[in-house]
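In this view, the complex is presented without one of its protein chains, the others remaining in place.
Labels A and B are assigned to the chains in the order they are written; within every chain, residues are numbered from 1.
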Amino acid sequence: MTTYTVYKEQLPGLFEKWSESYALYVPAKLREGFYDLVPWKRDLEIAWDFDVAYNSPKRFLFPPREALITFNRKTCEAEPVFEAPPQILFGVHPYDVKAINQLDQLLETGSPDQNYVRRRAATVVMGYEPLTVSPTAFWASVGAASAAHGYDLYWTKIGPAAFTVEVGSARGEELLSMCGPLVPSTAGDKEGARRAKARVLFKARHNGLRYNWEETPRLLSKSWDSPLWRRYSQMCLACGSCNLVCPTCYCFDIREEADDQLEEGVRYREWDGCMLESFAKVAGNHNFRPKAQDRYRHRYFRKGKYIYDKIGELGCVGCGRCVRACTAGIANPLKVFNELWEETAHEH
Amino acid sequence: MAKPKIAFFDFAGCEGDQLQIANLEERLLDILGHVEVVSFREVATGHSDDYDVAFVEGSITRPEDEIRLKEIRKNAKVLVALGACAAIGGINCLKNFLAENVYREEVYGGQARWFSTYAARPLKSVVKVDAEIPGCPIDPTEFARITKELLLGRSPWIPDFPVCVECKQAGNVCRYEMGRMCLGIITRAGCKAACVSQGAHCWGCRGLVPGANLDAARIVMDRPGTSRKAIQDLLRFFLGDTGAAL
Partner (left out) sequence: MNTKPFSPYVPRPVTLVEKTKLSDFVTRFTFEQDNGRPLAHKPGQFVNVSMYGIGEAPFSISSPPRRTQNTFEIAVRKIGAVTSALHELKPGAKVGIRGPYGSSFPVMKFVGKDILIVAGGLGYIPLRSLLFYQLRHRDEFNRMVLMVGTREPKERIFVDEIADLAKSGDVEVLETVDMPDETWKGNVGVITTLLPKAELDPANTYVAMVGPPIMYRFVIAECRKKGIASDQIFVSLERKMKCGLGKCGHCQINELNACIDGPVFCYTDIEAYQEAI
């Protein structure tokens, strides 16, 4: 793929141009001191050194609440509802690109989720090489330091005012060239990008699995009866925060509301989470995961084994968001997997 | 089919929930078009004892309230607790942490012996409650939805998960990450995390979420920089009638 070198001074023009036909989101510092992707506006200071976006990018592709159908109560006819605003996510770290790729795979296979498919198609992903690493992140040790695909452009900051931009799609290249001809990166610039990656990988080493991540499914298959599940889940508030902030969690509930005339209505989906007490409860109140430890264990199995068995990757990209979001301090895939590894160490 | 008759009643409370309903304005006209309102002090005069659905606001704070509430229960096919005071006892329960002579003296001064009053309690301590619309004040859109569900013959649904869910959906920065206290971790959702989204923290006005892990919550709240007194005060503010308040 072609790589171009783009300079900071070109960005305002590009952003201006893009925002004419896309909702453009860029990384910025929030009032509370954290970073997030926020709507771009002129003179907004871009947080080039953001460690992690507070909210995962899934909200742009799989919003917290999304209408699925409208219905008429009398005729019992229903119509699909599709919303897919054109949008550009500028500054998606590779682990989040990987998370998007995973959502693509899981929601588009089988009976494709048309609502997701359409939103995804209307979304331009501009990857961005991180400069810093969040204290709770461990993406480098779960195979999520680089994304081989899933982006339209991939930006790497190679100097105070210069970027290399790797093209991932024709759409990306077209967007990049909207303000005039592009300069292919020199070998030196590409070397700069390589070094930038090496620098952040070095920083990312502070936190990591003590074993090769590909061992995780095997590790878990030995750990169903581990006392760890109960030990940690005793503190579980069943608040679902770990699920909801996770860039790869996509479970949802379906609910509906009639309009005030009681003639028509909307059926919509809302983010749900397997850590919530009633997630597996059926009518008649039988709960297939009645205990906190059942739910807690399920989440780690899903992240470390079930997803892997389906697509060959962990369901955890190591972003560290759940570690921070868990007020009880028990959501921590790194700690859980490492402790299980210690527990079963004598077997290796 | 005859329109179901509905009536509104209030006990100890500020009638703020009925005001919230009145604030629905045009929507209220549509929704009330499906029913016959026989009693609604906040928007109209007149009263009748012939009703199917009773929306009851306020908590029970006097023995004679019980008699009236039981009468309402007898007349109504469906009794809905409206707002925090009715559903969970609400802030009226703050007085339950004081000695009776202290709060009587505080409120009524020298005339205290002329007034009857006892520990504040939610409706469900006195009669069977069929549905709750919790919150202080209630969310008018939730009132609208639940009323429609009742009209459609559905047992009303209210969230059975904590506020954290809606807070994360809203993309808020967690109060605990800002070194602040918040009751969202044990409070029933349904408010769309309104207070946190406005920069405040959750006060617990929608009551405890079913199965709330209070032991864990106390450990989570007990952080450096937070006084035990502050935690106790917050837990008593709305949750005085629950096991959360000590």
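In the analysis below, a contact is a pair of C-beta atoms (placed from the backbone, for glycine too) under 8 Å apart; a residue touches a chain by one contact, two chains touch by 3 or more.
Small disclaimer: the values here were computed from a predicted structure and weren't measured.
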Indicate each shown chain that the hidden chain touches within the full complex. A, B
In the whole complex, of A:Asp49, A:Glu79 or A:Glu214, the residue touching the missing chain would be A:Glu79
Check each of A:Gln114, A:Thr132, A:Ser169 or A:Gln234 against the chain that is not shown and name the one that touches it. A:Gln114
Looking at A:Trp155, A:Phe301 or A:Phe337, which makes contact with the chain not pictured? A:Phe301
To test your reading of the contact rule: which positions on chain B touch the chain that is missing from view? 148-149, 152-155, 157
Note that chain A touches the chain not displayed via residues 68-69, 71-73, 75-80, 82, 106-107, 110-115, 224, 250-258, 262, 265, 267, 269, 272, 274, 279-284, 286, 288-289, 298, 301-302, 305-306, 309-310
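Criterion: only the chains that are shown with their structure count from here on.
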Chain A-chain B separation of Cα centroids, rounded to whole Å: 37
Of all residues in chain A, which touch chain B in the complex? 30, 32, 34, 36, 54-55, 59, 64-65, 234-241, 244-245, 255, 257-258, 260-262, 270-271, 273, 276-278, 292, 324-325, 327-328
Within the complex, chain A is touched by chain B residues 27, 30-31, 34, 144-145, 148, 151-152, 157, 160-162, 164-165, 168-171, 173-174, 176-178, 184-186, 209-213, 216-217, 219-220
